[in-house]
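Of the protein chains in this complex, one is absent; all others appear in place.
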Amino acid sequence: MTQIYDTILITGAAGRLGSELRLGLAPLARKLRLADMAPIQNLQAHEEAVTFDLGDEAAVMAAVEGVDVIVHFGGAPLERPWDEILNANIRGSYHIYEAARKHGVKRVVYASSVHAIGYHRLEDHIDTNAPHRPDSLYGLSKCFVEDLGRLYWDKFGIESVALRIFSSFPEPADRRMLWSWLSFDDCVRLVTAALSAPMVGFSLSFGMSDNKVKPVDNGLAGHLGYYPQDTTEPFRAGVEGKTPALDPKAPAVQHLGGWFVDLGHPDDEAK
Amino acid sequence: MTQIYDTILITGAAGRLGSELRLGLAPLARKLRLADMAPIQNLQAHEEAVTFDLGDEAAVMAAVEGVDVIVHFGGAPLERPWDEILNANIRGSYHIYEAARKHGVKRVVYASSVHAIGYHRLEDHIDTNAPHRPDSLYGLSKCFVEDLGRLYWDKFGIESVALRIFSSFPEPADRRMLWSWLSFDDCVRLVTAALSAPMVGFSLSFGMSDNKVKPVDNGLAGHLGYYPQDTTEPFRAGVEGKTPALDPKAPAVQHLGGWFVDLGHPDDEAK
Amino acid sequence: MTQIYDTILITGAAGRLGSELRLGLAPLARKLRLADMAPIQNLQAHEEAVTFDLGDEAAVMAAVEGVDVIVHFGGAPLERPWDEILNANIRGSYHIYEAARKHGVKRVVYASSVHAIGYHRLEDHIDTNAPHRPDSLYGLSKCFVEDLGRLYWDKFGIESVALRIFSSFPEPADRRMLWSWLSFDDCVRLVTAALSAPMVGFSLSFGMSDNKVKPVDNGLAGHLGYYPQDTTEPFRAGVEGKTPALDPKAPAVQHLGGWFVDLGHPDDEAK
Amino acid sequence: MTQIYDTILITGAAGRLGSELRLGLAPLARKLRLADMAPIQNLQAHEEAVTFDLGDEAAVMAAVEGVDVIVHFGGAPLERPWDEILNANIRGSYHIYEAARKHGVKRVVYASSVHAIGYHRLEDHIDTNAPHRPDSLYGLSKCFVEDLGRLYWDKFGIESVALRIFSSFPEPADRRMLWSWLSFDDCVRLVTAALSAPMVGFSLSFGMSDNKVKPVDNGLAGHLGYYPQDTTEPFRAGVEGKTPALDPKAPAVQHLGGWFVDLGHPDDEAK
Amino acid sequence: MTQIYDTILITGAAGRLGSELRLGLAPLARKLRLADMAPIQNLQAHEEAVTFDLGDEAAVMAAVEGVDVIVHFGGAPLERPWDEILNANIRGSYHIYEAARKHGVKRVVYASSVHAIGYHRLEDHIDTNAPHRPDSLYGLSKCFVEDLGRLYWDKFGIESVALRIFSSFPEPADRRMLWSWLSFDDCVRLVTAALSAPMVGFSLSFGMSDNKVKPVDNGLAGHLGYYPQDTTEPFRAGVEGKTPALDPKAPAVQHLGGWFVDLGHPDDEAK
Partner (left out) sequence: MTQIYDTILITGAAGRLGSELRLGLAPLARKLRLADMAPIQNLQAHEEAVTFDLGDEAAVMAAVEGVDVIVHFGGAPLERPWDEILNANIRGSYHIYEAARKHGVKRVVYASSVHAIGYHRLEDHIDTNAPHRPDSLYGLSKCFVEDLGRLYWDKFGIESVALRIFSSFPEPADRRMLWSWLSFDDCVRLVTAALSAPMVGFSLSFGMSDNKVKPVDNGLAGHLGYYPQDTTEPFRAGVEGKTPALDPKAPAVQHLGGWFVDLGHPDDEAK
């Protein structure tokens, strides 16, 4: 892969996926600007770091200056109380898009999530045109940012790819991840495709590795050119050996969102 | 129409449509609770008034207590700066749904808008399953509340109908409204249908009168039983006489959202 | 309506709907042959009667001789033990189609049922292409006969219209029937359309009156020319006055099949 | 209807439908320019006549000068030898569109035909998005002009409505016309709608009266605002009395194109 | 593959495919219970045999006791007279599902067939949602059992996968099988996927090897995780060398069901 950008801003760069992208996207740009609330460790020569809360509009605005493209993986990475979702994911992402607009950024690649569509069922085999069906406040915020990206393309001409990441961890940790897992290497491949595709407008893509069980159809993302190369098959025996069989009647098994559909409201003390 | 509820809460009850609903929905309940930021005038015996800002969570919570169903027409009714949209439409609607959940409200009827789908084109003849395509921050907030309603049905069992109202004014005021107009009486019919349909889960309906030009397909809302009875034909000669012909190549003519697609960002000083 | 056939065979002619068809279809033929297990009362000059069990293949064969078209409304009209469904509805209908094939009958109009698709949901607003989703052994037998009709058209060139009748009673008896009711007059109109349409091949049509709530889409049956003229609105106040409000979370309210989805297996003693 | 154009050019103005349009469209413009190969009779004050062959490019170019909109009903009106179809329908329509482009005409309303889709089946209940399926060289030329109109909208911004007229005659003349008939008054309504709709881009509409049997779905043309007001029911008894019943297995009965599907090649001497 | 069940019942275990499954499924369970009308040969330590006619309800009930999952491949494997289809395929399969219900069996994997959809055309490239279109009484019985499985999932919570097997033989025997063949190894892979997928509800899958010509789309079965590994290409030259070219106008070539569409009624003496 050759350099296709001068400067890429990665938000959430100290996080689990952000750390992988920091390594994986290095060949694509002269400079990576790494943003997070937490300090960035071990800064390299081609990297620069900025530390701020996404809810701080001025800080976001400053961090985006001089950037060609934004890989927006920051914000709360799972279900959290409303105030936190509102601040980090809704207000924070709005700040990112506003900064992109004001600084002429060309494209935003966003870490959306399966939880934007978590109440769809495996057997419905949906594609990326299926309506939003969030399974949590977290998923609701992902829906919001997808719509935000759509608006900024239609009205302001800023391209976006929203990646609905399923389960990106070092290894598949349970039986659901045998189909939902996205390996770190495939995650880098997916972001790379979203950054290098010739024309994206506003596009959606599911984010999974090439696992055997495929309950969704990513065909509408063919213009991105994402080809996963990993699969959970090497992990199957291990996972099946240490975890019990699933109950096919359990909502967490029937729906794409998994155990998120069993969550109550995050603001309730006793759920 | 017979009484089907004990108490209906109407938000935005002092507004243009709220005032119509206050009259039109009276037969459906023993008591109407009328909410707005502005004071409610001329309170009747079957009415009670509450005054608060939707951004005030505690006030919303109090206003919802003892209510069977909410007709949520409050919030900013057109494009406004982000902070206002965020407070009134996003935070405010979240407060409404949370209060509904905590107080066991059965159903919410929400005033969504054509601006949630404003970047679709007339000639595409979309139905209510078409993806969100907001044309403004206002429209973006409408998308958010639709997804919120979907979540609260899927997870908490609260029914919702989101009504995508096109142009509800006393009379069609321009040539676009010759197809997009929703008469006040039809608006009451639409909300009445949404309140009385036997089963709605989370449902969407377009809101227009029975105008001659029909650029969208509301067939998926057949389970609501909404039948508009007004039409813009009596106003056609008048409107065409006092307004110039449209330019079919203008974005505001090609897209459902009309002149909203021409709006810049509301936070820009010079647009 | 003018005579379009010489002889029409009506099965189930002593039943609730059969009795209505006996009157309503009289103008369409010179002769009506009325079949039932029970004796036919008050035979008229243009009528002839045959009495037999649909499970009796030879009797069916004899009854079909000399017939132009069959209106097949016989068989068990609701959930029954398997042996009865098997004999009357599955074997019986097979005998009808075999007799039609052997005697050169041109068209069969069949009383299928909502219960062939009873597990679809109101809010899905299905059309007649939706897959079978029976809610009972009765519904399963209706699916079988629809497929049988399809086979006899594709292979043997016998036309069929399968009418998925929802609730055909003198009056709507409960709140579900406010949307599902088919008046007797509309039932006659529907069968008349199915008998007189120029080209049907194998066609499906839903059977409901022009009720306000329309949870299914019958557009694919436009080539039949069925126009219901009755509606449940005159009965609404009465029904709503004497029956309790529905629980939108009840499966019998959410699904097209109504209380059939709550039925257990008919062969179980204690359900 | 008020005047919405200064000058309308009607081609084929001496023909069966052209003569009707000449009367029916008069209120829409200050001036009608009437074109045909045959001389125009009884010219009125608000009319002017031009006589030419559509294959004559220069004559077409001259006839279009100063025109706001073209109602293109000229050309061979049924199956003809290839050379005639090529000259009048293919070359002739190309000349019309080229003249529209060069003279800045805003919109073209074109008399396409059911024969562009004649090999689709009644029971498939197609909409206007179904692929071309011509049943004759005549139908093939209609497909060509539809694609031509699409190109001139996409590339040159000239709006078009292609009207797929089924059977437009004074009265329904046979049993097929009981569903396919377009009354002359409804034809005028349809062209009027196509001329006055606010935004058409490139649009397709079927052209039939409000007949009882409706084997196609015109819902995608809702943005045109065409409402037929005639029906064949008053003619049914007469037609059925003097014509034999149809054979449902005959290709001419099963397909939309009727007896055109039985035609051989027009250039064959013995067919 | 690891053991995922204690006891699997295989019906039709003495048949062509049953014999393959007996070998191929052995790793998935501690015990295979092998059922057939014919005696089972060479019983192994991990196997047990039961012999009965599927029409014998009591025998089926006994055979299912203590079973976790049923692989139902028994019944008439091709077109047969009605009485035999009725007894073995319709009544027999009903007995299997009833026994599953009474004994708490979790999942049924059923050998459905291409002949449930045999009248669809190759060029239509259907997916598993296409309506039933049986080509024989045999295919009709397959449709029935698919609907039966759907009912038992919706009402009783028993999962099913219906496998529409195309042509499963040792080698492709004719030119049609060059696209329709399912190798024995792929058949075992398909059943294994259906047995081990995490969530199936009621699912359909086509059953073909990875042949070059693919006239159907199995994408909706992606949640099963079936990956064929065989192909007919090694057999192509041989088959094409010894069989004549196909006539593309022959119904048996145009339709998925092949020569089954040419069959008459099995009860006719001279067909």
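Every chain is named by a letter (A, B, C, D and E) in the order it is written, and numbering of its residues begins at 1.
To be clear about the criterion, a contact is a pair of C-beta atoms (placed from the backbone, for glycine too) under 8 Å apart; a residue touches a chain by one contact, two chains touch by 3 or more.
Everything quoted here is computed from the prediction, not taken from an experiment.
Novice: Considering all chains of the complex, which shown ones does the missing chain contact?
Specialist: A, D, E
Novice: Tell me which residue among D:4, D:59, D:151 or D:188 touches the hidden chain in the full complex.
Specialist: Counting the whole complex, the residue in contact with the absent chain is D:151.
Novice: Which candidate, D:37, D:86, D:188 or D:250, sits in contact with the chain we can't see?
Specialist: Per the contact definition at the top, the residue touching the missing chain is D:86.
Novice: Which residue, D:126, D:140, D:173 or D:253, contacts the hidden chain when the whole complex is considered?
Specialist: Per the contact definition at the top, the residue touching the missing chain is D:140.
Novice: Decide which residue listed in A:11, A:183 or A:203 touches the omitted chain of the complex.
Specialist: Candidates A:11, A:183 or A:203; residue touching the omitted chain: A:203.
Novice: Since one chain has been left out of the picture, which residues of chain D touch it in the full complex?
Specialist: On the side of chain D, residues 82, 86, 90-91, 94, 98, 101, 119, 129, 131-137, 139-140, 143-144, 146-148, 150-151, 154-156, 261, 263, 265, 267 touch the unshown chain.
Novice: Where does chain E touch the missing chain, residue by residue?
Specialist: Looking at chain E, the ones touching the missing chain are residues 121-123, 125, 175-176, 178-179, 211-217, 219, 237, 240-241, 245-246, 248-249, 253-254.
Novice: If the hidden chain were put back, which residues of chain A would touch it?
Specialist: Residues 2, 4, 106-107, 157, 159, 197-203, 219-225, 227 of chain A touch the chain that is not shown.
One rule holds for everything that comes next: only the chains that are shown with their structure count from here on.
Novice: Roughly how big is the turn, in degrees to the nearest 5, that lines up chain A with chain E by CA atoms?
Specialist: Between chain A and chain E the superposing rotation measures out at 120 degrees.
Novice: Please identify the chain with the largest separation between its CA centroid and the CA centroid of chain C.
Specialist: Relative to chain C, the chain with the farthest C-alpha centre is A.
Novice: Sharing more than half its contact pairs with C-D, counted by residue number, which one of C-E, A-E or A-B qualifies?
Specialist: More than half of the contact pairs of C-D reappear in A-E.
Novice: In angstrom, rounded to a whole number, how far apart do the mean CA points of chain A and chain B lie?
Specialist: Chain centroid spacing, chain A to chain B, equals 32 Å.
Novice: Between chain B and chain E, tell me the centre distance in angstrom, where each centre is the average of that chain's C-alpha atoms.
Specialist: Distance between chain centres, rounded to whole Å: 52 Å.
Novice: Pull out every residue in chain B that's touching 2 or more other chains.
Specialist: 219, in rising order.
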